[in-house]
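Shown here: the complex without one of its protein chains, the others still in place.
Lettered A and B in written order, each chain numbered from 1.
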Amino acid sequence: MYASSKNSRSLSQALFYFYVILILIFTLGPLVIVTILAFNDNPAASFPWQGFTLDWFKSSTPDRVGLFDDARMMAAIVSSLKVAAAVTIISVILGVNNAFLFVREKFVGREFLYMLMLGPLVVPGVVLGTSILAFSHSIANWLDQALGPGAGIFLRPGFWLVVLGQVSFVATTTTLVITARLKRFDPSLEEAAMDLGATRANAIMHITLRFLTPAVVGAAIIAFLFSFQNFNTTYFLIGSDPTVPIILYSRLRFGISPEINAVSVLLMIVTGVLGILAFSFQKDDNA
Amino acid sequence: MTQEIDVSLVQITKKFGDLVAVNNVSFDIPKGKFFSVLGPSGSGKTTVLRMIAGFETPTAGDIYIGGERVNDVPPNKRRCNMVFQRLALFPMMNILDNVTFGLRRRGGINKAEMERMAEDALARVGLKGLGKRRINQISGGQQQRVALARSLVLDPTVLLLDEPLGSLDLKLRQAMKLELKHLQARMGTTFVYITHDQTIALAMSDTIAVINLGKIEQIASPEELYRRPATHFVASFVGENNKLMAGRVTRMLDDHICEADFGGLPMIGRAGDKLKPGDTVDLFIRPEMILLRPGKHENAILGKISEINFDGSHSLIIVDLLESSRPLALNVKLQHTEEAPEVAVGDVVSLSWRWDAANAFHPVDQSHIEKEA
Partner (left out) sequence: MWTRIKRNKGLWALLIPMLLWIGVLFVLPHVKLFILSFMDRRSGAFTLSNYATFFNKSLYTKVFIRTVIFSIITTSLTLAISFPTAFIITKVLGQKFKALVLMAIVLPYWISELIQAFTWMVLFRETGVINYILQLLGITDHGIEFLYHNSTIAIGLIYTSLLFMIIPIMNSLDTLDDSLIEASYDLGGDFWSTMREIIIPHAGPGIMVGSIMVFMLNLGNYVTVTLLGGKNSLWFTEAIYNQFIVRFNQNQGAAFGVILLTFSVIFVWIVLKITKQDLTEAM
């Protein structure tokens, strides 16, 4: 860094930049190639380039089904969206709840509970999924026996089980994000509000929750993304309505179709936009 | 008497883009002396130090250390070492490893010898036996001394100090001031100390270079700087001063003594710039050199005490001048000696001073002065 001559200094600078470019090629290269191929009029889903086409996105000929015309794929997208929405709402509420619990309240076992809460992030997704599958299985059986057949249906693999399974670890993430923000809140602001005539509930509503908003939005976006792309845990809990990762996985085991390139591009755009949004909210947060 | 020169800066300029941080600066630092560079923040003093150390390269000009041109020599090969502003001690090692770090880089010294040299350096700065402790286990003053030991163990030609006393509390700073001066005198190493705090510079240095906005204003001994400032900036920056603005030179009593009119009041002072009758001048008067006598006296300026601020060994007395058409006031520092007069608020007093207690300069652009503040 403080090399002996101007020349070796610029040589080491050049090497450093070269390395970074290599890394960027490694990380971005595959994505660029997939994006290009999504518009490539070549049913082999590879090079050579055979012309520009939007068929993989929209086409309903018998041998070429575009993503938007693929009923099953669209259903999976809708399914993913529904799950993600539910998971986001529940996890954000839990996140705010837990943030207030850990930052504002003192109680016996608080440290222990905090460590426990980190558990879902540490445990492998496979173990999370299988444990919830096993547990819900026995509860559902018990409900069926106690209250009649079909009583435990909502705990069988399906929408609600997937939601609950994802909430188990997504709520930890939202809690961490919101807690980090709440820790930086100066409680004397609430006291000032009450001094000026607000009730405690009012003060929390208008001052504290307002302050938390960037973190809540950020946590919501992260929760949505985590939910949307989750596989390991979801795989064990899914019923007959696959989410996007599930349906992609099952199709990929049989081979690659160019439509999957198109799906990838769509997901890249959506997650990219959401990611940038989350990023910019984090930046506001640091202000 | 030729002084051996340890560090020589010849017409050094440093630009950062369009910003000229150091503007054609030249000076020599004699061997074995305590040399300070004094200036406000943003004056360029840190840049000058970093160029001597080798962390910045001059845009123009040459730097010589020990007679050898070092512009292209990287910092790890120069014969100078630096004590950083926030000390930059290595928290991942204990004190002994910190001090032997430079020795380890040199090779050819076996482990036992290195430890002996390090223990020796630590003893010299008064930290005997603390080698095995870690950085966060010692006090701020002790950390200072570890930083010193770490550099001194390498026996550098020049030791650069980037305002290391700034972060210490007042009492510790006073103590360290003296310690540093004694250390330098004992070891004979050339010290180059940069600071914005003139009390430190004045107390410790053999020579001070005052720098402002990238330019050297004056290089002189502390006493010379104090009594005979060479520029308006030095007069206003060094030491406390009364500053009377925009007087008009009425006559020159000598080559370098002038008399200036301030709203009808004549005042004498040393001519810091080349002055002639009719010039506008600012007059700087040292508050401790104003003689204050109760009542009316010949050849003195009449004033009325408006405030007395007791400050331990002296009082700061604010006197409104009575015979000027402008509202002027002077601060007088009155030492509480046996002979000091008893005065009270509202008293009429006479103020007088020797011609060389005051310095007159052409005023500078006001905006410069705002920047310094």
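What we mean here is this: a residue touches a chain if its C-beta (ideal position, glycine included) is under 8 Å from a C-beta of that chain, and two chains touch if they have at least 3 such contacts.
These figures come from a predicted structure and were not determined experimentally.
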Which displayed chains the hidden chain touches across the whole complex: A, B
Option from A:T53, A:T130 or A:T173 whose C-beta touches the chain left out: A:T130
Candidates A:I23, A:L54 or A:L147 - the one touching the absent chain: A:I23
Interface residues of chain A (partner: the chain not displayed): 1-3, 12-13, 16, 19-20, 23-24, 26-28, 30-31, 33-34, 37, 44-48, 93-94, 97-98, 100-101, 105, 107, 113, 116-117, 119-120, 122-128, 130-138, 164-165, 167-168, 171, 225, 228-232, 235-236, 245, 248-249, 252-253, 256, 260-261, 264, 267-268, 271-272, 274-276, 279
Chain not shown, touching residues in chain B: 53-55, 74-77, 81-82, 84-86, 88-93, 101-102, 104-106, 150-151, 154
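Convention: only the chains that are shown with their structure count from here on.
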Approximate Å spacing (C-alpha centroids) for the pair chain A, chain B: 59
